[in-house]
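Omission of a single protein chain aside, the complex is shown with its protein chains in their original locations.
For clarity, chains are labelled A and B in written order, and residue numbers in each chain start from 1.
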Amino acid sequence: MSEYLLQMTGIDKRFGGVHALDNVNFAVRPGKVMCLAGENGCGKSTLVKIISGVYTRDAGEITFEGQPIHHITPAEATRLGIQVIYQDLSIFPNLTVMENLAINSEITAGRKIVNRKRWEQTAREALSKIGYDIDLYAKMGDLSVADKQLVAICRALLFNAKLIIMDEPTTALTKKEVDALFKTVRQLRDSGIAIMFISHKTEEIFEISDDVCIMRNGKNVYSGETKDLTKRDFTFYMTGRELVDDYFVPTNISEKPVLQVEHLTWKGKYEDVSFDLRKGEILGITGLLGSGRTELALSLFGLGKVDGGTIALNGKPVKITSPIQAQKLRIGYVPEDRLTEGLCLRQPIADNIMLSSLKQLTRALGTIRHDELFDKSNEWVSKFSIATDDAHKHASTLSGGNQQKIVLSKWLNNDLDVLILNGPTVGVDIGAKQDIHALVHELANQGLAVIIISDDLAEVVVNCNRVIVMKDGRLVGEMTGDRITEDNILDIIR
Amino acid sequence: MKKIIAAVLAIMMILSLVAAVAEGTPRIAYVPKVIGQPWWDHVQQGVEQWAADNGIDVIYKGGTTVDAAEQVQIMTDLVNQGIDILCFSPNDPDACEEICKQAREKGIIVIATEASGMENVDYDIEAFDEAGLGAFLMDELAAQMGEEGEYITMVGSMTMESQNNWADAAVARAEEAYPNLVLVDDKRVEDNSDAQEAYNLTMQLKEKYPNLKGILGTGSFDAPGAARAIEEMGLTGQMFAISVAMPAEVSDYLISGTLKSVALWDASVTAKVQLNCAMALFNGQAEKIEEGTDLLEEGYHSVHIADNGKGKDFIYGDGYLAVTVDNWESFGF
Partner (left out) sequence: MNTAKLKRMTRRTEFYMLIVLILLIALVQVRSGGKLIALPGVFTRLNVTVLRTMVVDGMFAMCSLVVMISGGFDLSFPAIAALSYSLTTTLCLNNGWCQSSPIAGLLLAMAIGWVLGMLNGWIISNFKLNTMIVTLGTQTFFTGISMGLLKLKEITSTLPEGFKAFGKLYIFESADPASGIRFTLSAMVLFLIALCAIVSFILNKTMFGRALYAIGGNEVSAERAGYNVKRTKFLLYSAVGALAGFIGMIRVCMESQSIPKAMVGKEMTIIPAVILGGASIYGGEGTVFGTVVAVGIISLVSNSMLILGIDTYWQQFFNGLVILVGVTVSALQAKRQKH
């Protein structure tokens, strides 16, 4: 018996001309959490699909529990004890928790007739594996993401799983839910199950993993124990670049505030919020989910209600009732969910970049000057180093970070006084994150007033010269300069 | 695979558009109320026979449902394709006025039937005078009902002008000649030219008016549908129904005695007369059809002209007839 549960050596996989996996070596120890890290498109998913039997490798050796495995099918993977929990969790939102738990094993057992008693028994057995309690007859779709995830984990455990692969499980979770998930992961690990955790979030990887394997461009560039790795090295392996946290140093703060908010209230969402913002500043607004931070931003952009209080721009009181009006007042907003709110994924990159400034590009009759559109958008593509060879391609061909860059450039095309960024780097790779931060710093120092709304405390600390903290719809703290640390913010939030 | 299917479909569509047209002869289209019903199948046979006899092609095209909009669309397509003669039987005469006006502006000869009130036609041809048929239906029904009791009127659709005219005439006849007949509701019921609907309506009507004794139907589905309901309720001989109908469609009920008679005219002959009239105008044989003109078919050798009440003349021939258990087989349709 080898010390490894799963060992893969010299794995190669090509798709047409693309060398997706290039001589990848890889091993998982039983009873350990192994993180598979890497930026989008590095080959992580391909590797997982080879393990789970969806794809067949072109070359390389795989051994599981010391036995060489020649050909893996999905059914074979299940039999060996390999379970994958995909990002979408593979659940049925229309069925009950009980059915979601039992259905896979019923199918695998080749059952034809439904026996409610047996289903319930199976479901209870599954829940008992991690001591999780939930209404078996609740509808899956009504559950929170965290609960859905736990159900998916319980379901995987029914198959005597020896290796559970979790594909980016923390993406849609709040900090608290992530903590709960990690507790479960540790519990599983201690019971001898190997966990393969796919992620690109530095903090999480260092918190949870025993071993780490970092991939870049189809090769694994680092394999080893997490404790032997510094965060700095980690970032280097991930991106292939030396990246250092560049703290924001304001150099160009105006004397008069550009935005003054006084006693602003949206009943039931937030109350009596006052702050001001000068040009050249980056103001952080932070707080837990439900603290009212996002709603405040929506009010400033005309998407939320204002029940009381005033907003003044350059000293003049204004009423902002719609996004169009907010744009006229030179306020820009980059939403949290860039995929659904900020981008037309199936439209060309260039069109997306120029979307909010089409007016400047139209002829008398409302037709669009296409050449100019592409010239202008190409400027932004190079300025932001958006990774594409052709701005005519759909925005959906880009990675998350590059999509976020488009959303940003879309706004910067218009001359703005105030730019509101809501969770600007959620789901973005480290490399792209650094690019976006650097860009925001530059914009601020050119005289733009920026608001960053985020619950990523590290991001707030690095990028903001001033931070206000919200809790339960109220403004509970403000700090500047050196006072801004993660600990200080956490003190207030908790 | 998909490309091949697409290509085949495209070729088929193109081929279907290429229709050979003989030089010198008029291009004629006939648009019935609907296709795929026995009544209109019979009309189609008449039109086809006429085409064979005269050696002229006739495009026979209609909707698969009784739908005024679909019919107007078909007529519009035909007019735009370029035809010389358009004969038709409208589902909703008012809806057809506009396209008929356009057709006439293009020089197309337009001949209607069962639409005596239409303005934008060269002529409307009726098999008979509407008031006469209405009175005939009433006389037959009244005799069956013993000239007393409650009755109600049923039509295929409220927008079918001629059927409503017959019903009006029947009610007028009852008021004039049969004082003991009571119209229980002057609201008319419509069965959307569907025997099943006529059956449902009859069931409901009998529920609402327990003493209902007669159903004066007009469209060709009214009597068969009503008769089935009457048989099912076990009311043969106590409740009666009549309408225009096809002999073969009602033979069961004539034999069982549930229906004593239905009225009929040969619509295929009327269609031929429409075509004859159009040809006469097209060839310049006649500027105008007058009282006594011969339109070359039995019953139309000496046609009548009447004013439609809107200052426009329409043509009608002689004759509707009663179909009974004794003569139904002689019609052959």
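Observations on the model:
Rule of thumb we're sticking to: contacts are C-beta pairs under 8 Å (C-beta built on N, C-alpha and C of every residue); 3 or more make two chains touch, one makes a residue touch a chain.
Predicted, not measured: the structure shown is a model, and the values here were computed from it.
From the options A:141, A:240 or A:317, the residue with contact to the unseen chain in the full assembly is A:141.
Which of B:25, B:76, B:102 or B:200 touches the hidden chain is settled by the complete complex: it is B:200. Annotation: of B:134, B:224 or B:299, B:224 touches the absent chain (contact as defined above). Remark: the omitted chain is touched by one listed residue; of A:112, A:346 or A:363 this is A:112. Within the set A:90, A:322 or A:485, the residue that contacts the chain not displayed is A:90. Looking at chain B, the residues touching the absent chain are 35-38, 41, 64-65, 187, 189-190, 194-196, 199-201, 203-208, 210, 224, 228, 232-235, 248-252.
As for the chain not pictured, it touches chain A at residues 74-75, 86, 88, 90-95, 99, 103-104, 106-108, 111-114, 135, 137, 139, 141-142.
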